[in-house]
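The complex appears here without one of its protein chains, the remainder shown in place.
Per-chain numbering from 1; labels A, B and C assigned in written order.
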Amino acid sequence: MLHKEQITNHSTDGHNETFVLNLGPQHPATHGVLRVKMTMDGEYITRAEPVCGYIHRMHEKMGENRTWAQFLPNTSRIDYLSAMHYTHAFVGAVERAARIEVPPRAEFVRVITSELNRISSHLVWFGAYLLDLGGFTPLLYAFDDRERILDLLEGLTGARLTYCYYRFGGLCNDVDEDFINGTRDFVHYMRPRLKMYRALVTDNIIFRKRLENIGIIDAEMCRKYGATGPVIRGAGTPYDVRRLEPYSVYDAFDFDIPHYPEGDCMARYLVRMEEIEQSLRILEQAVAKLPDGPHIGKVPRMIKPPAGDYTYAVEAARGRMMVRIVSDGKEIPYRVKLRTPSFANLSLFEEASRGMLLTDALALMGSLDLVIPDIDR
Amino acid sequence: MKKNALKEIVTGFASLLTGMRITLAQFFKPPVTVNYPRQSLKMPARYRGHITFVRDQETGKSLCIACKSCQKACPSDCIVVEGVKREGEKRKSVTDFKLDFTKCSLCGSCVEVCPVDALEFSKHYNLASTNKEKFVVIDLVKDLEKRGK
Amino acid sequence: MTAAPLEELIAVFRAMTESDNTEQEVSGWDEGAASSRESVAVVDHDANGWHLDVSIPLDRLVEAAGVLDREEFAFDTITGVDWIAAGDMEVVYDFFHPGRFLRVVLRVRVRREQPEVPTILHVFPGAGWHERETHDFFGIRFSGHPDLSPLLLPEDADYHPLRKDFTGVA
Partner (left out) sequence: MSIPEPFRLASFVVGIMAFVGLNAAYLVWVERKGAGRFQRRPGPTEVGYAGLLQPIADAVKLMTKQVIVPPGADATLFRLAPVLIMTPAMMCFTVLPFGETLTATDINLGLLMIFALGSINVMAIMLGGWSSRNKYAIISSARVVSQNVAYEIPMLLTVVTMLMVTGSANLNQIVQQQAGAFWNWNLFNLAANPLMPVTFVIFFICMLAETNRAPFDMAEAESELVAGAFTEYAGMGFGVFFMAEYANIVVGCSLATVLFFGGWQSPIGVLPGVWWFLLKLYLLIFTVVWIRWTFPRTQFYGLLNLSWKILIPVSLATVVSTAAVMKVF
């Protein structure tokens, strides 16, 4: 293991010859159009400055020129890997503002679809992370599993990524038996697969050597930067919006918040892998407890939340996703603020990557699970 | 310390062999992919393709009453509806329904908002063209006429 | 965890806001809204999404952030709001507590013509990017911020799209 002290010695020996390495905007490791301007001393990073905005679409402005309901499709397109959570946050904020009741069945289905989405998102991350580390095969195994989730959600919502499934007061349409049975089957299918991943990847010595004690982010840094999700839980703080700021019907389920005190890439990896297990647990309970009833509550035709500002936070796959809406009592939002987890998680990269080797910095970047449209919005 | 290092080498090597055993087991299993475009999957009933008119089984015409709810509901302004009220008919009937598919985000607001359920999602997903013009205007009225034949 | 109970926080913030309350002229649409009736208001989380709402005078902002930092709050986000009718810009700071069910919101208001707010980047380094973003979108200057170059907008952007009088880029 190489420590920062060694590196500072290394760069003060008189030959301060640094060069700038442009990682991206087109680079295999950035998974999208992120550019990292790296000032390098050999293979050591002296400063890595992320440059974002390449796919900035100004969703927040779009929110100000359409009705509340018309903004719904946008919410699936911010973090396309965990679209359900984002729709949930926006729908939740508007429901809170307009005091719309959501029937229990709809809340349960929201939990089921959100957790399925969380698993699929973590699976993409798992595969892509292995790809970053040079292991190609687990990516395709993970995609095979994810495909089952996408098939389920496609059967339910009609889309594979941009679901746009939740509505103010409930859901777009009710779940059917196929979906419920499919979810149940998936839970049974997924558990042995997780065991297989553990043997193939988690226990692999090459993999462990690449992650253990690499890219340490401590709880203090997470707090100061507002890093959430697996990043803060990998730093030992069991912060999870589902538990600490309960929303929907999450307090009806029994699940753990996996957290590891090490704060290294391995801790973040383990947190995500265990979260898949916990999500399976929630799915099992939610499917068993799913109440009957309508899938959408009483909703006014045109929604005009009373003037004021409201927030709603959910635990998205990447961390705390908060929507802050400001209403002036009209049918068009006055302001929609999207607080996205990847943005905060990436903001600490500059500090966390200082003095690291290029290889390790990429392992660190991968472990943050960045989705670029989520940063750029 | 020394002992740990030796143990790590042994368990590490064992973990590599476990990994190789797993991939070899996968090697002898059949592929899970679909050989697109030679094979393709059937889209589920709720699949959201571009919108299309529901065909009235009796008249063979559209159910659309040109109320323009869909046009108003659309977040992307990609629907244009025109209709006339013909003599002897209670409601307006549609004369022109154009969808700009290049802007459509397939959210389904139009289908949901339709008071007479005149719209549905098509199951086409193999749409491709080298020419943008093909999708700028999808004429639902003409499309329905074509299906009638 | 050494975090003080909510009452203590309220007391601390009351002391901060009362010293020069005269400048806190509330204007515009939101006169009736719970959030700005008092400078320190306890809010129902179920109704709005946070617990404590503090309209802080501009010169005590960094200090207030420091209080939250001492209480081990985590930085959440910064929201700018353009109250064009009132001629104000509002900056809303969200904080959450990683160990407790407690959310705190700080608000400052500045005139639209002179939108300048001190940076809290030295207290919460994570605010740096959020402040840059708010500068991009609203043109609010964060004094003391080392680098306010556009983060999400193109590097030569001199417009601020979330201002209500923004009409588009030529």
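In the analysis below, a residue touches a chain if its C-beta (ideal position, glycine included) is under 8 Å from a C-beta of that chain, and two chains touch if they have at least 3 such contacts.
This one's a predicted model, so the numbers in the text were calculated from it and none came from an experiment.
Although one chain is omitted from the display, it touches the following shown chains in the full assembly: A, B. Only one residue from B:16, B:80 or B:113 touches the chain missing from this view: B:16. From the set A:53, A:92 or A:135, the residue in touch with the chain omitted from the display is A:135, counting the whole complex. Shown as candidates are A:148, A:210, A:242 or A:318; the residue that touches the absent chain is A:210.
Counting the whole complex, the residues of chain A in touch with the unshown chain are 2, 19, 21, 27-29, 42-43, 130-137, 140-141, 144, 200-201, 204, 206-207, 209-210, 357-360, 362. Residues of chain B in touch with the missing chain: 9, 16, 19-20, 22-24, 26-33, 35.
We adopt the following convention: only the chains that are shown with their structure count from here on.
If the chains shown are joined wherever they touch, the resulting network is a simple chain of contacts running from one end to the other without closing.
Relative to chain C, the chain whose mean Cα position lies farthest away is B. With centres taken as mean Cα positions, chain C sits 25 Å from chain A. Residues of chain A in contact with at least two other chains: none.
In chain B, no residue reaches two or more other chains under the touch definition. Across the interface of their complex, chain C is touched by residues 52-53, 56, 58, 60-61, 64, 93, 96, 219, 222-228, 232, 237, 239, 244-245, 307-313, 320, 322, 324, 326, 328-329, 334-335, 337, 339, 343-344, 347-348, 351, 376-377 of chain A.
Of all residues in chain B, only 8, 11-13, 15-16, 18-19, 22-23, 26, 32, 44-48, 73-75, 105-109, 112, 121 touch chain A in the complex they form. For chain C in complex with chain A, the residues that touch the partner chain are 29-30, 32-35, 45-50, 69, 72-77, 79, 81-82, 92, 94, 96, 98-101, 103, 124-126, 128-130, 133, 137, 150-154, 161-162.
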